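One chain of protein is taken out of this complex; the other chains stay put.
Each chain carries a letter (A and B) given by its place in the written order, and its residues are counted from 1.
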Amino acid sequence: MPESQQTAFILLSILILTSAFCVVLFRNLIYSALSMIGCFLGVAGIFILLHAELVAAAQVLIYVGAISVLVIFAIMLTGHRAGDLRLFFHKQAWVAVPICAVAGIALMVVMATANYNATKDAQNPSDDAIASLLFNEYAFPFELVSLALLVAMVGAVILAMKEKK
Amino acid sequence: MKTAVLLIPLLPLASFIITGLFGKRYFKEKSHYLSVAAVAVSWLLSVYLIVQVERGEELHWQVYSWIAAGSFKVEIGFLVDQLTAIMLLVVSTVGFMVHVYSIGYMKGDGGYYRFFAYLNLFMFSMFMLILGNNFLMLYVFWEAVGLCSYLLISFWYTKQSAANAGTKAFLVNRVGDFGFGLGIMLIFVTVGTLSYSGVFSSLESIGTGTMTAICLLLFMGAMGKSAQFPLHVWLPDAMEGPTPVSSLIHAATMVNAGVYMVARSSPIFSHSPNAMFVVALVGAFTAIFAASIGLVQNDIKKVLAYSTVSQLGYMFVALGVGAWTAGMFHLVAHGFFKGLLFLGSGSVIHAMGGEQDMRKMGGLKKKTKITYWTFVIGALAISGFPGLAGFFSKDSVLAGAFHKGFWYFWLVGLVAAFMTAFYMFRLIFMTFHGKPRDEKAFAHAHESPRSMTIPLIVLAVPSAIIGLLLGLPPESGHIDHFLEPVFEAVMGEPVHFGLLDAGLMTLSALIGIGGILLAWLFYVKRPDLPAKAGARAGFLYRAALNKYWIDEFYFAVFINPVRALGRGLWRWVDVGIIDGFANGSARFFNGVGMALKPSQSGKAQVYLFSMFLGFLALLVAYLILTI
Partner (left out) sequence: MTPLQQYLALSIALFFIGSWGVLARRNIILIVMCVELMLNAINIALVAFSNYSPTGAGRGEVFVFFVFALAAAEAAIGLAIAIAMYRLKERLSIGDFDEMKG
């Protein structure tokens, strides 16, 4: 990877990982949400590095634009208060650290020692290519996903509706 | 002749089926017509048969091949010879009379039709038992008469004691039949056939040890069926049944099946002197044993029951010492007069309104004349009063024993004869003479209806004269000649009547009369004597009164331990192990479920953790497997 790209990658990685840590560790929900937004933006940057601009755009639109707003709305609709550490982490929290660490290291080892049939240079599919794939070969999953979205929409409305008295 | 032989058992069978099926709804109080008619025809045919047999005709007839399994072949066949004919005559005569008698005795009973149906079934089974020509038929119908006995003893099945008595009869019989069955199996194993002719012609091939074993096993069956010690315990209890049943089955017919069986198997028995000795020994002991109990009983039917056991013992003594015709003679005579005596006792009970305890009777002579006189005839016969049937038959038994050298059996028989005379006349004096002890019952007493008194009269005739008819001259009388063809292989030297025999005869006559006189003394002249004698005898008296505690002994040694074993098995094996296994496995799975229950805590974080750990495990496994 050219030098500039490497630097960009490292910076973006730091952004992403730090934000992730903040999401997990902050006690204030809003701070966690804001960190999450930062994480999403970092991921969008990674997508751009990978020459997937369409995906990056979609990431920003969907995650930052919709999901994060949704999360903040949810936080506001439900109470959130600051308080004792025990209110936020439960007893098993300390066990989670080693478990995740061990799992992560194991997976890293697998990844590092695997044999990739990878090309040296990046392949950058054009938007046309992605679109033609989406509407030709993967048309059926596409329709299904739209159905899933419809169901989710209706379901979310019903679930969150106030009971009529 | 063949038709007669077929009809004799089949008519009662048909009557049983029809009366049994339709009696309840359609015949009701008229149920007796068909049954009595069937038995009457059977009786006529038996008379015809014996006339034919007297003329020399015999019948060996294979009717139907029943089992043919490899080398095991059994047919249904009929054998009619003199022995069969005479048994048929006794059974059908007494049976006919009992049927007529039951019309009056069982009148008004709720199970009227059932009674006649069972009686007919019994007649069928008994006839087939006598007519069969092989051991298997004998055994099958042996069991059948046992079944009928059970049904009839517990006829009033709502009464607990009656039901118990029926069960007891069946079970005790079963013990004997166990031996009987083993004997038959042994016969088959050694000889290879079960037909009488086949077995009797192959006797040379059986070793003495086996022969004795066979005889003893067969005799076990006879001990059960004919109520010899120690399997006698069921007969007194069988008095729970209606009196006609006691008369027919437990005096004149079924209990004779054991005697018949031994007589029929005379070729086998005569090859084993040891077995014959055992037969005579058991018979003699039973004769005196049962007579001693009968001395002190207070129930009229129980006295007669023990008397039957005792007289059967006499018959076995005769058979055991080799006086085959004497045994059969006593069987015929006893069938008539014991049948008569039982029917008479039934008449007494009927007159006293159901009372059976002699201590409450008395003075019935005036009120029930026919019953009284027929009863006296029967009692004189059984006591061996000169001239009547019992005198000749008993004497031939005793003389036979004496002549064959078994003087000790002769002596025992004599003592038993004395006791027999004593207790029979004790019964008569207590029941018919003296002052009535229960005024109220006495006031109601009345003579029985004609349907009951006519059989009494009819049966009194042979009791009186059959001795004269068949037994003269003694030891070579009509009956001995008649049965000769059957027993000629096994009879010893024919005995001629000499001075010694005359002396013995006089002695037995005197003994009989002596017993009667003693009874008169005790119960008419000086009624205080019995109590004093009882007090002096003390322990012996109590022992006899309590039947020597044999039933109690059986309960303690056999019945209660088996019951305890059953209870123990039920508690430990059935409930503990088997139920425990079934319930335990259910509980095990319940436990497993309970143990796994905490894993469904409902707490999402626990679920998440488990999922994660599972994922981790898979990962580790993958790593290990591929790296």
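The working rule: a residue touches a chain if its C-beta (ideal position, glycine included) is under 8 Å from a C-beta of that chain, and two chains touch if they have at least 3 such contacts.
For clarity, every value in this text was computed on a predicted model and none was experimentally measured.
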> What chains on display are touched by the one that is not shown?
Replying inline: A, B
> So which bits of subunit A touch the chain we can't see?
Replying inline: 1, 9, 13, 16-17, 20-21, 23-24, 29, 32-33, 36, 39-40, 43, 46-47, 50-52, 54-55, 58-59, 62-63, 66-67, 70-71, 73-75, 77-80, 87-90, 92-93, 95-97, 99-101, 103-104, 107-108, 111-112, 116-119, 122-125, 129-130, 133-134, 138, 141-142, 145-146, 148-149, 151-153, 155-157, 159-160, 162
> For subunit B, which residues lie in contact with the unshown chain of the complex?
Replying inline: 597, 600-605, 608-609, 612
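Simple rule for what comes next: only the chains that are shown with their structure count from here on.
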> Using CA atom averages as chain centres, what separation in Å is found between subunit A and subunit B?
Replying inline: 102
> Which residues, counting only subunit A, touch subunit B once they are in their complex?
Replying inline: 90, 92, 95-96, 99-100, 102-103, 106-107, 109-110, 113
> Touching subunit A in the complex: which residues of subunit B?
Replying inline: 605, 609, 612-613, 615-616, 619-620, 622-623, 627
